[in-house]
Each structure stands twice: as C-alpha cells, then as structure tokens.
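Below you'll find the structure I mean.
Of the protein chains in this complex, all but one are displayed in their positions.
Which chain is which? They are A, B and C, in the order written, and residues in each are numbered from 1.
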Amino acid sequence: MNLAIVLNVVIQGVLTGLMYGLMALGLSVIFGVVRVVNFAHGEFAVVAMYATYLLFVGLGLDPLISLLPIALAFFAIGYFLQITLVNRFVGRSEHEQFILLVGLAIIIVNGLLMIFGPDARPTNLPYSLDSFEIGPLFIDTARVYSAVAALLVSAALFAFFRYTTTGTAIRACADNLTGAGVVGLNVKRLYAVTFGIGLACVGAAGSLMVTIADASPSLAQSFTLLAFTIVIIGGLGSMTGALVGGVLIGVSEAMASFFFAPSMKSMFSFALLVAVLVLRPQGLMGRRA
Amino acid sequence: MSALLKVDGISKRFRGLLAVDRLSFEVPQGGIFAVIGPNGAGKTTLFNMIAGVFAPDGGAITFAGERIDGLKPDKICQRGIGRTYQIVRPFPALSVEDNVIVGALLHRHHVSDARAHAQDVLRRLDLYDKRAQRASSLTLPDRKRLEVARALATDPKLLLLDEVMAGLRPTEMDRIVSILQELNRETGLTILLIEHVMRAVMALAGQILVLHHGASIAQGSPQQVVRDPAVIHSYLGAEDVA
Amino acid sequence: MKDMWTAIPARGRVILLVLLAALLVAPAALDRYFMSVLILIFYFAFVGQAWNIMMGYAGQLSLGHALYAGLGGYVAALLWFYFGIGPWIGVFAGVAVAAAFGAVIGWLGFRFGIEGVYFALLTIAFAEFTRIAFDNMSFTGGPGGLFLLYEEQRTHEWWNLRGGPLLFYYLGLALAAGGALLTAWLARSRLGYQWLAVREDQEAALSLGVGAFRAKMIAVLISASMTAIGGVFLAFYYNSLFPAQAFDIGRSIEIILAPVIGGLGTIFGPIVGAFILTPLGEALIALTAKFGVDLPGTKAVFYGLTLMIIITLRPDGVWPWLKRLLGLEPKS
Partner (left out) sequence: MTRTTRRNFTAGLGAAGFVAGTAPFNIVRAQSAALKIAVVLPRSGYLAPAGQSCHRGALIAPKVLADYGHKVELVHIDCESNADVARTQTERAINDGAQVVVGAFDSASTLAMAQVCEQRKIPLIVNIGAAPQLTEQGYKFLVRNFPTGGMLVTNGLKLIKDELEVTKLDAKTAVFLHANDTFGTAQRGAMDKIFPTAGLPFKLLESIAYDPKAQDLSVEITKVRALNPDLLIVVTRAADAIKMVRDMVRQRFEPKGIISPGSPGLYDEEFYQALGPLSDYALYNLPWANPKSKMTQALEAAFKPAYPNFRFAVECFNVGFTFEALLVAAAAFKKAGTADGTELMKAVRETNIAEHVMIGPAIKFDDKGQNVGIPSAAVQNFHRTPTVTLPADVATAAPVLPIPGWQKRT
C-alpha cells in the first residue's frame, strides 16, 4: 500500500516534470544560442495559458490541439521580439538584459491583470477530472496526455536541430559564433529563429499547463524561477538536460512534499540547484565548457 | 650568472595531445631569453605554465631558488613574474593610468604612491600623454605597450613577453626594442620573450630556445641558433628571417 | 579623503553642496508625503549603493540581495522583540548574520568558479531557500509575520529607532550619504582598483597579482553588511516583517533597479536612479489618478515600459549621461 502511494507520487512527479521540462527547454534553447537570459519566460507561459483558455472558451479547442497554433504564434512573437528589441542586447552584459526583460515581464503581468482581471480563468476540459486507475494507482488523464504532448513537442525539436539545415546552422552558431559568421551564416536571422523556437516551446508548455493550473497573472514569476532552476540543474544549453531537469524537479518536489512538509518542498529544489552549481556547474547533462 | 628561472623537464598534455614535452632550460639573472618556434609549438602553453594559468603535468619550475609550479597566477606575480598576453587584455573601461595603477598596487598600499610609480612607467613607455584615455580607445601598438607597462608596474624580477612585437610597424618595434634594452640595462630586469619577429629577437636576445612540437630542438646564442640546420629546416626555412 | 573632494569639478561641488543643504533643511518645508517618498528614495539609494559595490565595482551579479536586507531586519527585530535589545546593537548582529550568509554564497561562488548568470541563480536560490525556511520557522512568526510594538510612551526613543518620519528621514539621508562616501572612498582605495580589475578581466587581474578571490569576498561582505543595515532601517521603519515580502525576489529586483538605471560603477548612479524611479512610481500613480484611469496595473505597465526605454537608450545608466549634460566631466 505504502509503496503504491510512493509510486503514485513518483509517476505524478514525472508527468508534471515533463511539462516543466518543455517550458525549461525554451529557456535553454534561447540561452544556449542567443546567450540572452529570458527573465520573462514564465510570463510568456502565462500568456499562452490565457490564449489556450480563450481558444477553449471561444472555439472549444482542446489544449492539445490549440498548442499548435499557439506555438506558431509564439514563434512569430519571438522572432519579431528578437529582431526588434532583444537583438540590440545580444552580447551586452547580463544585468542590462535582465532589466529589459524584467520590464517586459512587468508589462505582461500587469497587462494581463488589466485585460483579464485578477481572478484565475479555468479551462474545464471534459477529461480534466478523469484518472486512469491501475491497481492501487490513480494517474491523472490530463497529465498523461500533456506529458505525452510535451514529449512529442520535444522530440520534434530534437529532430529539427538534428536533421534540418536551419537547425544545424543554429547549433553551429551556438558552438562557434565567429566561425558561424565567417562561413556566412546569417546570425541575426538564426537568432530570431532561435528566440522564436524558444517562445514556441514555452507557448506549447503554457497550453499544456492549463491542464494542471488555471490561468492567472500571479503564476508567472514562479514559472520563471522554476524554468531557471530546471535549466541550471539539467545544464544550460542542453536539450535533454532540460527534460531530465524537469523530471528531476517534478519528482524531487513530489517526494519532498510526501516525506517532509509540502510547504518546504521548494527548498529541496533550491538545495539541489546549489548542489549542482557547486559540484557540476555545467549541469547534469551539460558539456564542460 | 646564476639562473633566475629554471625549467626542469616540464610537460603538458591537452586531451591526449602533447603540447609541451619534457622541456628544460634556464634563464640567467639579468638576461634576455627568447623562445621561438612555429605556431602550435607550445610557446604560449609554456608561458601559461610559468605564469601559473595551469600546472605542468610533470617536471618542476624553479624561480629564484623556489618551486613555483602549481602556484596560482596571482601568487606567481607576487613572487616577481610579470606577464603580457599574446592577445592583449587591457581593462577596457579603465583609463590607461588606472590600468597601470592596478599593477603598481601590488607592492604599494597607497594609491598615490602607485599613481606616481605608474606615471614613471608610462613615461618610460611613451604612454604618459595618453594616460587619461580609456584603454579601449587605444590603438593596437599602444595596447601592446600598455600590457608591458602594466606588467612592469608590478616590479617584476622576470618579465614574460608574449609576442609584443606582432602587428607593429618597424619603427614602433624598434622603439619597444630600445625600451626593453634600456630596462634590462638600467634595472637589471630579466626578460623571457616569445617572439615571431626575428629582427626583434636578434636585436634583443642573449639566448634563444627553439621550440618545435613542444620540445627544444636548439638552444644557444642567436648566432648559433640561426645557423643550426635543424632550426632552418623546421622553422626559419619556412619563414622569412627578417 | 581630501582628494575625493578635489576630484569633483567646481561646478559639481556647488551642485552637490546645494543639494545636500536642500535635503538637510527640506523637512522644515516638506509635508509628510514628500518626506515618506524621500525616505524610500534614501533607502533605495543606500541598498542600491550596496549592490553597486558588488556589481558595479567588483562585477558580481547578485539577484538575491533581499536576502541580506531580510536577514538584517529579522535579526535586529528579533533581538528587540524577544530581548529588548535596541537596533543600534541589533544592527551588528544583523550585519554579522547577513555577512555570514554572504561569506557562504561568496565562498561557494568564487571557490567553484560560478560566474555571471550562474552566480545570480546561486544568490536567488539562497534568498528563496531562506524565504521558505522563515516561512516554516515559528519563532520568527513564520509567514504570519513578525510585529514590533508601537508603544506611545516610547515613540521618542530615537536611540531605539522608535520615532517619527523626521528620525527616519535624517537616518535615511545619513545612510544614503554615508553609503556614497564609503563607496567613493573604497573606489579610490587599493581594493577599489582591484575590484575594477577583477570586474574588467579577472584573468588579467590575477596575472597582475590581484588576489581576486579575496577582493570579491570583501566586496560581498561589504555589500551584504550594508544591505543588512538597510534592512534594519526598513524593519524599524515599518515595524513588521513578512518572509514573503522581506525575501521576495521582487524585493531583490527593486534593489538593483536604481543602480542599473542610474549608472553602475558610479557613486552617484544609485542615488540618481533612486531619485528617478521612486518618484516615477509615485508620479505614475498620481498621473493615472489625474486622468481618471482606474484600471489596476496601468501604473506598473508604464513603469515597466520606462525601464525598457531607459535601458535601451542609456545602457550605461542615466548618471554618466547627466554628468556630461551638466558639464561635470572631470577635465583630462
């Protein structure tokens, strides 16, 4: 019985962690290539949650479907944002990037507050209250679907970076910027594509997030922090690292809530973060620079 | 003359590649010693080991009678070894004078003393008039001189110069050569330099070591070395002897 | 000390003296609202200066400075709350605890070569960790908060920081001015040059014999200590502390805004930044009210927009630009 409960907790942690991982993946891709730290990451996730909510309420679109148009739209937003605004800040010091994106984050959160008000907007999916019952285990249906979707999106991204010319070019940029410029790659465009991909990830993750949380402006900051923790633990710039980090955080928070006080669970994530920074600064899956 | 710096069989390996292979030599007190060799011969690796950027995998480095291999760069500088970088690294946002003050503060506790010393050094290197400029606004020759000035300001017993002549016009080069000769003559400063420009090497060095694939292939006076067949074959033959 | 003064061009000295004199006599002419705004400005100028030492001079990006302010405030407040030990003594304990945390963070960061964003994340992690820890401790009041009594018979005990706005005004002014003086003195000291060297190029600094680890550690210790003093000031000004606010990452961000907007690595940057940002917030509240915009969030949107505009147009901060505008560049 007790073992079954622990197993249940672990499975839930893994599923949630995959969604976290997808969100963190976006951050990781942007940092790994553009070397800009997106401090407004969680805010974009929340925008995607509202978009998903609107598509569900207005058109009855399931988040698993609406994540595609939302990811596309977020790609466009990211592309545009990079060429107009963020590109000026590439190569500038981190605190300048920080202020820029914190300013953007403040605008997003308060803009959402002005438009939607402070109350959370729930997306009531027909299956949001279902669960798979496997022996003594109860696994949330919505969470399973979302985790699978997160895996599929990640797989698509892996394929993109591996098998397409643009993807390879972006990886070249990440590895050796001057080299990439020398062989004639349009770095500015590739950066814009990368920022777009990063935001598409967070857009898709935001869509999936409505299955476990209701859209509200106040979620944003904790999402940003969560994404950062995951990415550092997994390894900044490492794609598998982001997913592994997500799952690790998901499970460790679940276990910490279960065995210790739930109110202290984030302490474990931060302790893990400090441990990784000290012992393996490149992250669990990162390459040593 | 006793040896100020003694390098005894040091080696360094990077990912299986042997960059420096059981290299030994001695730099005499008050001498000017040049290390030459083609690109990738391990010259900068050698410097980095002496300056403490990384420790040799084996062997020993002795400076003024004490082992210094494995010490950190700041400790090595405090012992009296100053260095320049092949690719210059001035503190870009600081003024020329402040750059040099940082070095001068190593053995001075008051900024005013350090400033006075820095200004002396700047005068010596013809940078005094540019002392208020931001380092990032200097031309390359000036930056190279700033590197030397900064290192000199730490009052080193031994100065490691990593290709300070590269990219300079002949007149600029002659100026640096004469400055270094002056320093060597007047203060007894020992100099160990890596250099590609043979004209400068021939003018300055009392002794030359030729490095090839991480190992010494010749060592001796400039006249001896340039006549060495192995050297001509592997290095000088490939490049113009200026 | 004297050359700090002579280094300022004559026009700058006049402006500085006039402003200082104006701030000294201001309470005679100001109403309480402006006093309360100025007290906040002084606070942010002071803790901004503390952050400036670490980031602007030593080049170490901390995004968790709320930790030091919170610890300083909590320790002094707890000593007062449980043992009646006044803040003038409590501040030493607060500083000691904050500095100890700073030492741990600095040691971990610098010993293990954690730099840039990674170091920033390390500082955030410690601040968040501490926030949650305080949320789960009962003797600090937990998330319910720690409250200091407002006792009418003691409201004139200035030595216990029990007083009205005037006390906090002058204390704040003294902190802001003292912080600037300390920074100016440090910046011109041997240590100050070492910080700049480390900030600009740590490897080159090492090759000039600069003990980078020691220099950075001292920067963290000074910065943490100053911030803790600011925290004590704030705790006794507000008489209440809540982990969710004291250690919040939002607080850390507030601390860094003034020096970045004002101009990092300059002595007047944090002060100029605080004099821009705090009034900006107040002005935006007043303006939205004046134009009848009653939509919560409007002010913050404009505030965020202003931040983005300033950092895009004046990435080095407002002060270096202002200095040129006022003709205060020292002659070379």
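To be clear about the criterion, contacts are C-beta pairs under 8 Å (C-beta built on N, C-alpha and C of every residue); 3 or more make two chains touch, one makes a residue touch a chain.
Predicted, not measured: the structure shown is a model, and the values here were computed from it.
Trainee: Touch partners of the unshown chain, restricted to the chains that are shown, please.
Mentor: By the stated touch criterion, the chain not on view contacts A, C.
Trainee: Any idea which of A:N8, A:S93 or A:T168 touches the chain not displayed?
Mentor: Answering carefully, the residue with contact to the hidden chain is A:N8.
Trainee: Per the definition of touch given earlier, which of A:I212, A:A271 or A:L284 contacts the omitted chain?
Mentor: From the options A:I212, A:A271 or A:L284, the contact with the absent chain belongs to A:I212.
Trainee: Tell me which of A:S93, A:S128, A:T240 or A:Q282 is the one touching the absent chain.
Mentor: Counting the whole complex, the residue in contact with the absent chain is A:S128.
Trainee: Over the whole complex, note the residues of chain C touching the chain we left out.
Mentor: Residues 19, 22, 26, 29-37, 40, 132, 135-136, 142-145, 147-152, 164-165, 238-240, 242, 244-245, 275-276, 279-287, 289-290, 294, 296-297, 299-300 of chain C touch the chain that is not shown.
Trainee: Considering the whole complex, not just the chains shown, which residues of chain A touch the missing one?
Mentor: Residues of chain A in contact with the hidden chain: 1-2, 5, 8-9, 12-13, 16, 110, 113, 117-122, 124, 128-131, 133, 138, 140-141, 212-214, 216-218, 222, 226, 253-254, 257-258, 261-266.
Definition applied: only the chains that are shown with their structure count from here on.
Trainee: Which of line, ring, star, complete or other matches the graph of chains that touch?
Mentor: line
Trainee: In terms of C-beta pairs in contact, which two chains are most connected?
Mentor: The chain pair sharing the largest number of C-beta contacts is A-C.
Trainee: Report, in whole Å, the distance between the mean C-alpha point of chain B and the mean C-alpha point of chain C.
Mentor: Using C-alpha averages as centres, the distance is 44 Å.
Trainee: Based only on mean CA positions, could you tell me how far chain A sits from chain B in angstrom?
Mentor: Centre-to-centre distance between chain A and chain B: 49 Å.
Trainee: List, in ascending order, every residue of chain A touching at least 2 other chains.
Mentor: Chain A, residues with two or more chain partners: not present.
Trainee: Going by the contact rule at the top, pick out the chain C residues touching chain B in the complex.
Mentor: These residues of chain C touch chain B: 3, 188-190, 193-194, 196-197, 200-201, 203-212, 265, 332.
Trainee: Considering only the defined contacts, which chain A positions touch chain C in the complex?
Mentor: Those in contact with chain C are residues 31, 37, 85, 88, 92, 94-96, 98-100, 102-107, 109-111, 113-114, 118, 221, 225, 228-229, 232, 236, 261, 263-264, 266-267, 270-271, 273-274, 277-278, 281.
Trainee: Write out the stretch or stretches of chain B touching chain C in their complex.
Mentor: Residues 51, 53, 72-74, 77-78, 82-83, 85, 89-94, 98, 101-103, 105-106, 108-112, 114, 132-133, 150-151, 153-154.
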